[in-house]
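A single protein chain has been omitted from the complex, and every remaining protein chain is retained in its original position.
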Amino acid sequence: MSIKVVMLGAGYVTAHLATGLERLKKGLIEPYGIPLAKYALPYSLRDIEIVGVYDVDESKVGKTLYDVAKEVMGSEYPVPEELKTVIIRRGIRRKSTDGLDMRAKGLDDLMSYEDSLKTLLNEWLDLRPDVIVNVITTEYGEEYPDESVALGKILRGDVPATHSYAYVASMYAKIKGGVAFVNAIPTPVANNPGLLKLLEESGVVVFGDDGATGATPLTADLIEHLTERNRLIEFIVQFNIGGNTDFYALTRQDRNHMKELTKTSMIKDITGYEVPAFIKPTGYLEPLGDKKYVAMHIEYISFNGFRDSIYINARINDSPALAGILCDLIRLGKISLDRGWKGTIYEVNAFYMKKPGPQGAPNIAKNKAYELLLSKFGLK
Amino acid sequence: MSIKVVMLGAGYVTAHLATGLERLKKGLIEPYGIPLAKYALPYSLRDIEIVGVYDVDESKVGKTLYDVAKEVMGSEYPVPEELKTVIIRRGIRRKSTDGLDMRAKGLDDLMSYEDSLKTLLNEWLDLRPDVIVNVITTEYGEEYPDESVALGKILRGDVPATHSYAYVASMYAKIKGGVAFVNAIPTPVANNPGLLKLLEESGVVVFGDDGATGATPLTADLIEHLTERNRLIEFIVQFNIGGNTDFYALTRQDRNHMKELTKTSMIKDITGYEVPAFIKPTGYLEPLGDKKYVAMHIEYISFNGFRDSIYINARINDSPALAGILCDLIRLGKISLDRGWKGTIYEVNAFYMKKPGPQGAPNIAKNKAYELLLSKFGLK
Amino acid sequence: MSIKVVMLGAGYVTAHLATGLERLKKGLIEPYGIPLAKYALPYSLRDIEIVGVYDVDESKVGKTLYDVAKEVMGSEYPVPEELKTVIIRRGIRRKSTDGLDMRAKGLDDLMSYEDSLKTLLNEWLDLRPDVIVNVITTEYGEEYPDESVALGKILRGDVPATHSYAYVASMYAKIKGGVAFVNAIPTPVANNPGLLKLLEESGVVVFGDDGATGATPLTADLIEHLTERNRLIEFIVQFNIGGNTDFYALTRQDRNHMKELTKTSMIKDITGYEVPAFIKPTGYLEPLGDKKYVAMHIEYISFNGFRDSIYINARINDSPALAGILCDLIRLGKISLDRGWKGTIYEVNAFYMKKPGPQGAPNIAKNKAYELLLSKFGLK
Partner (left out) sequence: MSIKVVMLGAGYVTAHLATGLERLKKGLIEPYGIPLAKYALPYSLRDIEIVGVYDVDESKVGKTLYDVAKEVMGSEYPVPEELKTVIIRRGIRRKSTDGLDMRAKGLDDLMSYEDSLKTLLNEWLDLRPDVIVNVITTEYGEEYPDESVALGKILRGDVPATHSYAYVASMYAKIKGGVAFVNAIPTPVANNPGLLKLLEESGVVVFGDDGATGATPLTADLIEHLTERNRLIEFIVQFNIGGNTDFYALTRQDRNHMKELTKTSMIKDITGYEVPAFIKPTGYLEPLGDKKYVAMHIEYISFNGFRDSIYINARINDSPALAGILCDLIRLGKISLDRGWKGTIYEVNAFYMKKPGPQGAPNIAKNKAYELLLSKFGLK
């Protein structure tokens, strides 16, 4: 009763997910950082099996996941031998690597775009994944108002790689009978009306967008805390800087814009009023590696017009946090399929995502979302 | 349809409450810091009327609340003229001022203890308060296993002033037909089985103990946030220092102990496991005044065994925060009386108190408590 | 024996300088924030007299300094009446307001550029300043390799306003016999070989560039502290955000670049090795006003290969800090003239400036620079 998973992107997150799952199976670590670990789900963490990993980075394609994980996590890190059996496959590139300093080649560089989609579909029909998880580097992407615009753009290839992958997932789902697509990056999928429709009608369960890790969920709960006390937030400043590829990519203006929209939309949803806010990925500094530095400052008005100040600084391992919630999302994806659901599920997105789909859905405090999640899956 | 309030203690909190309420009535400030301000309660903030204020500090007794507020808040602060009509009355002292550097005289210094209780009762029968709010300086106090022990100690006078006041409230309630007693300090009342029984049987509604302001409720919600993600908290350090009388008093070992118990009991209630924690009022430094400095450090284990760090620093006006929640507690006290309730109400305490009574009741996250509160009073 | 001062720029800094000097004269405040206040200089703070203020903002030109200060500092701030006697004069604009959201008109908009320079010269010959202080909004500016390039560019008008002002100062100095030019913004003057030569030969004393306030001097001393202990700095991150015009201007890429160069050059000068660093003005958020928020994170290697971490957060009033050091720079400018000095003086720049001229001069720790300064002026 295993859950077969295809990972899109062979970076930090996939390395942590694969490594962590093996170490869990061996009892070397506890399931910390996996929100639902303490609940009895129909699937255990041992059931998760990574059957395929895709990337377009020439320094990764063809290597084993073991070798890639060694590079990502440092040569001293005890990467499990089991990862030697997974080979990184070549994925779709489109413009996903523009402006990044890497040698990259996608299937769509080696053959026609149309053939690359077919090739991918055939591979998946062979691998038979239950869940496809998208953790490629953040890329710019538009929302499509309806299904036909989505389909037109995708078939012309004028789309981010994420949307090509989602399209292949829809074709796969129609043949195989359903699949779950977990979009853990900001490129709009669950928040993309046209694309979501197309996926839903093909029987795809969609979770997205942008996995809620780092300071954003903490900020959400902090704002809820202040709002429950009716304190007037005068401003919020939140800086964050890291040294992984995702931060490097975000130094490109258009990619950064994706993140910024995600984060500031949240605050008003919780407070009910406009809060002056500066919240965005702020910089890239290589030696920080995957452990980002977050600085936050909030001032608010309390009773009798008095002003209080809060300063938060944090050092957070970015990818382990995301890998931890993927352990839930993969299992919830399979459970959703088992229950015959399709399309996106707000109760999942509201807790696990920074920009919970579908488009227009409110971004509530994470502690409230947690209660919704537990109810939806009968866990209380 | 006013709510008549007697305040025990003429310090910062009473000054802020009285000042803030008048400024609200005049439309000079918005009701920030009052959690339920945005909900339609049967009583508005304008209905709250302070009819009596008690203290034992010789530099305050006999003065107007206006004069005391001017001293507390600084001569430049625009204290409303309306406070000139309230005179500070002499209260019960017992050992409440031991070790504090003040010239104090209670009714019980001027007459027999028994007579002092009677005198107080007569004054209250004259003032006819609906709600009695205890904000005297934190004093050491024991819990009594049953009603007879409570009564015995109280009648002998071998108790903190808080317990004498609570006893007079019970006598007053029996004659007048109910009163609400809001215990905003750590000295156990709602968590005191014997005393609570005595109060409940006399028709007193009791809210307590220790108003949840400052860093404690924030810490509670932060721990809940981490717990919902199944992160293992390795330790919590929380320092706080202030320059008001309450911090001064807490430099006395026995008083500090009261606070410490309050705070560390909370963490295990939320996480379900023992967290190594150092949380207590840490020092007194006069120039900080009523604006305390809080420093907090948390380390936790995330997925795949990685360790994250959070540092929080805050500057928080202590007394306005407490005054703000008193605006709710006073109204909820009256509403509870109107509904015929008596004894303590966990749903109120869980949100507003650091050590929610009754004894043994769990200290849940504040965001969960908020939902309970709204349900109890039909506010969702 | 007064020191006559012309201020270029009628913003926060000029408002604070003028206000603070008057309040000092009246004994309303102590001379805090003025480094040399405790030393006996030949000129006292009372000797400083602002005789002219220039700006190009149509909402300021023609108004009194009193009115401008009221706007800048808030209507409740007690701006001294004496400021009513100073009228804001129209200055040179060039491209200094490009991209800023303001209605601006310079002398060079109303007449030919050549005439605007002459007009300004005539006004100064009338006002007879001893010291000219440049605090206009940061503008982009190049360095000129030699005097003839400088002169050529300036006469063509293809320069930032700062350089036009400096040129008029040089003409003024030749006629009047010397003047001091204090360049408190990053646009290169003291670090501009061609322009500096031109100024020096005309008898101008030059202090510059970019007044050392905010987090930069603190960072310098912190790095010196670590370097004296031979700790290896692994990285430095420093964010800062404010809500005044200068921060707004810095959201423009080219202006920001000016600041960035200033700050990162400093670190290697102190440590002797390249430190990975992210240090630049990071954002603009209007409600922060003139009080900026700074967040800094440093990690370093200590003995036996162990890693330590420092987090600094600060809330700093930007303009008062600069106004405070201007009180010294103005007096040191006059003293330098009295001593017959001309050109730039490294011992002054090293302590008071972020990018101490002349070009190529090292950026030493501020505590070392302080010793040099005291020696240069015989103050120990």
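A, B and C label the chains in the order they appear, each numbered from 1.
The rule is simple: a contact is a pair of C-beta atoms (placed from the backbone, for glycine too) under 8 Å apart; a residue touches a chain by one contact, two chains touch by 3 or more.
What you are looking at is a predicted structure, and each value in this text was computed from that prediction instead of being measured.
> Specify the residue from the set A:54, A:207 or A:311 that touches the hidden chain.
Residue touching the chain left out of view: A:311.
> Taking the entire complex into account, which one of C:29, C:110 or C:175 touches the absent chain?
Hidden-chain contact among the options goes to C:29.
> Using the definition of touch stated at the top, determine which of B:51, B:155 or B:241 touches the missing chain.
In the complete complex, the chain left out is touched by residue B:241.
> Can you work out which residue in C:231, C:280, C:342 or C:355 touches the chain that's missing from view?
Counting the whole complex, the residue in contact with the absent chain is C:231.
> Name every residue on chain B in touch with the hidden partner chain.
Considering the whole complex, chain B reaches the absent chain at 234-235, 237, 239, 241, 276-278, 282-288, 293, 295, 297, 309, 311, 313, 315.
> Considering the whole complex rather than only what is displayed, give the residues of chain C touching the chain that is not shown.
16, 19-20, 23, 29-38, 217-218, 221-222, 224-225, 228-232, 300-317, 320-321, 323-325, 327, 365-368, 370-371
Just so we're on the same page, only the chains that are shown with their structure count from here on.
> Select the chain whose centre, defined as the mean of its C-alpha atoms, is least distant from the mean of all protein C-alpha atoms.
Taking the mean of C-alpha atoms per chain, the most central one is A.
> Can you check how far apart chain A and chain B are, centre to centre, with Cα atoms defining each centre and the answer in Å?
44
> Which positions in chain A are in touch with at least two other chains?
Those would be 309, 311, 313, 315.
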